[in-house]
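Sending over a structure as structure tokens; questions will come in a sec.
Missing here is one protein chain; the remaining ones are kept as they sit in the complex.
The block that comes next holds subunit A.
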Amino acid sequence: MGKLPRPESVDIYERLPVPFGLVRFGVAPDHPEVKNVINTFTQTAQHARCSFHGNVRVGKDVTVEELQEAYHAVVLSYGAEGNRTMGVPGEDLAGVYSAKDFVGWYNGLPRNSELRPDLSCETAVILGQGNVALDVARILLSPVDILKKTDITQHALDALAESSVRRVLIVGRRGPLQVACTIKELREMVNLPGTRPEMEASEFEGIAETLKSLARPRKRLTELLLKAAIETPGEEELERRNRAERAWGFRFLRKPLEVLPSTDLIRAAGIRLAVNRLEGDGEGVRAVATGEVEDVECGLVISSIGYKSLLIDPAVPFDARKAIIPNTMGRVQQTAGLYCSGWVKRGPTGVIATTMNDSFDTARTLLQDIGKGTLDVSTVKPGSQGVSALLEKRGVKPVSFSDWEKIDSEETRRGEIKGKPREKMLDVGEMLQVARA
């Protein structure tokens, strides 16, 4: 990439006063090494030609059109802050949450700080079987002694310490061969202290026979799943399971039909599930309703069935069906000078490395467009000076990266007192106060 043109400046606009998005608010508190990538991001942000402008709401404080007037190119990489809904009756009952909000709650996302989920029930049902679903299950069942050394928010820690949840079911529409989680997260559940797996052997019929035809990643994942679900444990493991006070398990071929209310009609008391069977094979496997129905008693329902991007500005093309910005290799359709990367470009799946590589792709596309002349950089543009003038007029005060570093230091200081890597601030007002101090 040495021959590509070098931008004079790259400015980052972020709605919150704090950077890093899902690395801060999505990655589970007990996965600190996944957050190491923050060091790389920090080095980039501190580069002389890069500047961070937090506390700026694109689409409200400044429009995308105004950004396009100020810059030669604008890249939209604002992710997916919405979530897919189950679309079933009872979804609005107390005790029903999206995984997005539940994760936001324990990770300190300001807009979820007042969630106050009710953890006074014995059974929790999670819909979805991806890594986010497993994160939620693991946080619900982890010993508090482990969690208290992480950057989990204090209010979540306190709530989990009082939690009555003893059993977590992780429910999916399809079968064991279609689970979307990856082996590291499954292994963490299998090894979670104080818990035992509880699954129905009947749901794994015929699975062992498919192993030899599977590619290595899926094969190893399925082997581990079978081991946890149906293999007779050795003596030591059997003893460990008998001592365990908490249980978790996958349930397959189940789709939510309705969240059943309590007698006072206020909160969730159960969930009605349609029983499926599978049709087709390989990539084309589909879940088809059998007509059978099953009710499961539970007081906590968490739907982890996918994030969803939202429209940031009416001037930006948006495919409402796929919930992404229509683009070709990161070039937003019908809009010169506008690019996109990450989940808002490809849809809301993929780990950090996937999304990071996608961003490199968009960057390469953009730089190649400059090099080829398809992106015109001959006119002089005001850049951040132009935007700053607009923001000042509108009473918006951006937070710089060194302002964020003050917030960072304060959170780290507060965490140190408690033996945690940091204690996150939950209130944007407080963040701004510390940033300006």
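What we mean here is this: a residue touches a chain if its C-beta (ideal position, glycine included) is under 8 Å from a C-beta of that chain, and two chains touch if they have at least 3 such contacts; residues count from 1.
To be clear about the criterion, contacts and distances are computed from a predicted model.
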Check: One chain isn't displayed here; going by UniProt, is it "Cell cycle control protein 50A", "EBNA1 binding protein 2", "RalBP1-associated Eps domain-containing protein 1-like" or "2Fe-2S ferredoxin-type domain-containing protein"?
Finding: "2Fe-2S ferredoxin-type domain-containing protein"
Check: Considering the whole complex, which of A:Pro32, A:Gly371 or A:Gly429 touches the chain not shown?
Finding: A:Pro32
Margin query: Tell me which of A:Leu93, A:Leu115, A:Ile183 or A:Ile370 is the one touching the absent chain.
Written below: A:Ile183
Checklist line | Touching the absent chain when the full complex is considered, from A:Pro89, A:Pro261, A:Gly350 or A:Gly383 | finding: A:Gly350
Next item on the list: Using the definition of touch stated at the top, determine which of A:Asp11, A:Glu66, A:Glu81 or A:Asp358 touches the missing chain.
Entry: A:Asp358
Notebook entry, point to check: Can you list where subunit A touches the absent chain?
Noted result: 1-2, 4, 6, 30-34, 36-37, 39-40, 43-44, 46-47, 49, 130-132, 143, 145-146, 149-150, 179-184, 187-188, 191-193, 215-218, 220-221, 283, 346-347, 349-354, 356-358, 360-361
